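Other chains of the complex are left out, but the ones given are in their true place.
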Amino acid sequence: MGGASVFSLQESVENYGCFLTADAGYDEAEAVLLGVPMDYTVSYRPGSRFGPQAIRAASVVLEEYSPALDRELGDCRICDLGDLVLPFGNVAKALDLMEQAAARFFADRKRPCFLGGEHLVSLPLIRAAHAMYPDLVVLHFDAHADLREFYMGEGLSHATVMRKVADILKPRRVYQFGIRSGTREEWDFARERTCLTGGDIPAALASVVAELAEMPEMPVYVSIDIDVVDPAFAPGTGTPEPGGCSSAELLQGVQMLKGLNIIGFDVVEVCPGTDVSERTAILAAKVVREIFCAS
Amino acid sequence: MGGASVFSLQESVENYGCFLTADAGYDEAEAVLLGVPMDYTVSYRPGSRFGPQAIRAASVVLEEYSPALDRELGDCRICDLGDLVLPFGNVAKALDLMEQAAARFFADRKRPCFLGGEHLVSLPLIRAAHAMYPDLVVLHFDAHADLREFYMGEGLSHATVMRKVADILKPRRVYQFGIRSGTREEWDFARERTCLTGGDIPAALASVVAELAEMPEMPVYVSIDIDVVDPAFAPGTGTPEPGGCSSAELLQGVQMLKGLNIIGFDVVEVCPGTDVSERTAILAAKVVREIFCAS
Amino acid sequence: MGGASVFSLQESVENYGCFLTADAGYDEAEAVLLGVPMDYTVSYRPGSRFGPQAIRAASVVLEEYSPALDRELGDCRICDLGDLVLPFGNVAKALDLMEQAAARFFADRKRPCFLGGEHLVSLPLIRAAHAMYPDLVVLHFDAHADLREFYMGEGLSHATVMRKVADILKPRRVYQFGIRSGTREEWDFARERTCLTGGDIPAALASVVAELAEMPEMPVYVSIDIDVVDPAFAPGTGTPEPGGCSSAELLQGVQMLKGLNIIGFDVVEVCPGTDVSERTAILAAKVVREIFCAS
Amino acid sequence: MGGASVFSLQESVENYGCFLTADAGYDEAEAVLLGVPMDYTVSYRPGSRFGPQAIRAASVVLEEYSPALDRELGDCRICDLGDLVLPFGNVAKALDLMEQAAARFFADRKRPCFLGGEHLVSLPLIRAAHAMYPDLVVLHFDAHADLREFYMGEGLSHATVMRKVADILKPRRVYQFGIRSGTREEWDFARERTCLTGGDIPAALASVVAELAEMPEMPVYVSIDIDVVDPAFAPGTGTPEPGGCSSAELLQGVQMLKGLNIIGFDVVEVCPGTDVSERTAILAAKVVREIFCAS
């Protein structure tokens, strides 16, 4: 052998610690990726704390090139910071840490992608986004309306998150896609305060995107609960709701976001323990790749 | 603390023994729900005996409100009786017990929902229904025709059940949806004796429902083998047959039953052991909720 | 058929809502069984919220008779109340509800068995026990010492529970069995403040039981973290620690408790999602049966 | 390439249809292997119908050589016949077919190994053995006594099989090993009519083997329910009972059978669906290899 002299450790090893090509340093990066592994308020299956790591691990099966958008992920310099370290069981403190991190990113003009974690993590993230962009529009993909005021007596819950968001934003600035579950009260609230779309996702998006395209500077935050697709396509999630769209439709929808001013986004509720095939995490990773390539 | 005085056990505990809101007493109930956990004649994977318990446990992820039908499950008073206790391995005796239970419900004017169990359980249930309603129409959702005369030498089998049903009912009173597997003999039989529909389920149903709507008093029994959807949507079943419809299409079909005179129904062949995501059981539970809300 | 007249619904159905024979009413019961499905502070795999339901469901594979103790579970009148309804994600409120429930049981002179949930649930339960029995001794079976003062900055955690208990009880009233993981600080604390036993569990118990037998009135609370056995025997748990004893040794140990004045006990950390064989839940159920038969 | 001329299909392919080296023709074989895939009377998890195929598939991970016995499996000419084709759900007819097959083997002086299936399959097999060998001794390895007279009203059940066997054989000709579950009535019956051993299996066997060794011609049938080992070692079984021995102890016990006149044996209750690691099937295959090498 004797080749030790030419053997380079740096070139020969890989540590799988980051999402696909997201190995830029923080300072040089245009975008950042952060895991927010909280799952303390979920009502059925917990475990989305393992979502961010599962999405990174699954990302290696994807190419860096998006044929649909004809763009390479590597054209965008992304810094994958890892996961936020959170105090187990302390919801208030965990949300505060997330809001601080998000505020830092927006202040530093980095476009963030957050990987959940349960859906409640979107609240501090959107709060920080709204502090920077008061005109914020939120595009919300989900099976559940998440518009309750309280859930089991708690105001802060994965089931109340979009109600809190709607309360912060200007009226009708939350567009909801794929919703197929909620209480009658949530449906009533939606009719008054959000834009709950019907029909299939690509069709609904086409009309919303056309509307938003007239205000090209409008800041848009995208929040994707992976359970928006049918559990057949995302079995690794905490509260599966049958009757959703296919992964092809979600991806088609996401690719239509091209041209919008996406200032940040999150992909939440990947709960890998019930999906040994890893397709939920791979779908989430592909959604992340497509949104980065679209923006 | 000291709060023991105001602490109420009744209000603080839950026992998960019943389907969603189905906690009415038998006497006050309009409808009853009964598990019939038999799986002795299955030819491939047994285990649907655990179907009823899995469907109840999964029902907690659902809301009680059906947005599609704009109705609350709680508006219907339902008594979940639990599961019928069956003699393991004794097919004849088990079928007899089911028929007795069903006869009792029909005699007491309770609309029953039976949770299988294998598909053979539909035979005694429909037999009891037919005894009460001689004009009975059966709507049969399934991947398999179930029209064999014998299976492995046995006349009573999950593969012969609709043949026996067709032999009992008036000619062409069995409407079959989603069928994509059978022998040539079964296909020949279907052409003569049942109404085997083609095309997608909502389209097929639209035409059948229109036909039945002209006879609003016509008693209808609905039998849903969960394998009617593609195994992607219901992997927890005993004889998965690829090529089926989506859960969205099945739910859309079921919602179209609104207005028919549904005197009873069953959801069978949920075999939870091969579906760690529980989406098969959740789909079955949602089908049950939608049929109750539709009728 | 015609047999509807002799068919009795009450005798023909079962609802699987309670543990084995634990169907006594609260007032007539000597003992109560309550699920406490909290898993909000766990540091690795959540999911022990499904423990109580899994233990009940698994209990049906057991006989009611204990050959080792030659006693029938049915000889003890037990009321299975179901699970405490807890506010998802609110640790403080959940612990308060548990303490209220436990206080009520001790006040009503019912011997309680609590099914976790994570180990932190033992704290309010033991606090209520200690309020009634100031001399309380705790027998603690676990892989982990659980003697940290803080965990990730939190004082209330599954990793601090026995530290809090030790702080409440008189010195050296916590006997620890099976411990094989902890920090150096926990080991130092144990040397001063608890009785951390070594060697195999039956041997260690023999000596402790002999000691306690000299004070037959001494109130004893038993807290069993199912991870005390090796993960081979209990793979369905949140923080598996290799190197533990077998299920045979744990059962042998538990049977040695016969004769002690057990005023209550808990079995915690059954997290069924990672044990498709259900053996963790069955072991927990058998431990419950044996303790009831031993006391 | 061009090598097609020297390419031999026979030498290049394998069809995995038989157990390890058991590819002898029926006529030349000393021993036969037959799957009896019935699981219709089981009370908890069905699925042992897949046991025989799982055991064959798993056998490829084993060497043909037994180091403990210093013998090659190939030294014994074995014909693996495949599985008996059984009428699904028809217990009586299935048992009759098994008895006919077993009678045929005994008549043809082939030593049979039967792969279950549930434990009830042992009844027709032992019945046929007893018809040929009236002095038959049965060595029964199991977690459960299987000595009920009726189970859920049925006389023929996996829970009654050894009672029926004991009724056929001369008194105290059933030796039971590893039993740790049963009703008080079964324990009482055992005290009178079988030899229920205690302690660890190798020790118990040592004494029984010594006793039997004095009657070297005594025909011995061995029936091994795989749940005799702890569920940690055999999670793929229908009614797991914690507290059993290790696989090392079972194998050691089985190797001690060397020298006895084993006229047939069965290995039952391998239910592969709950053991993704396949270790239950591999253990069963190793037990089969060791018994063949020991006899």
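Here are some notes:
The first chain written gets the first letter, and so on, giving A, B, C and D; residue counts start at 1 in each chain.
In the analysis below, a contact is a pair of C-beta atoms (placed from the backbone, for glycine too) under 8 Å apart; a residue touches a chain by one contact, two chains touch by 3 or more.
Only a predicted model underlies this, so the values are computations on that prediction, with no experimental measurement involved.
Number of identical chains making up the complete complex in this structure, 4 of which are shown: 6.
Following the convention adopted for this analysis, only the chains that are shown with their structure count from here on.
The set of chains touching chain A and also touching chain B is given as C. In this assembly, the C-alpha centroid of chain B lies 39 Å from the C-alpha centroid of chain C. Across the assembly, chain B contributes residues 85, 273, 276 that each touch 2 or more other chains.
If each chain is drawn as a node and touching chains are joined, the picture fits none of the line, ring, star or complete shapes. Chains that are in contact with each other form these pairs: A-B, A-C, B-C, B-D, C-D. Interface residues of chain B facing chain A in the complex, by the touch rule stated above, are 60-65, 67, 70, 72, 230, 232-233, 246-248, 251, 276-279, 282-283, 286. Within the complex formed with chain B, the residues of chain A that make contact are 44, 180-184, 187, 230-233, 235-236, 239-246, 274-276.
The touching residues of chain C, counted against chain A in their complex, run 39-43, 45-47, 49, 85-91, 93, 151-154, 156-157, 273-274.
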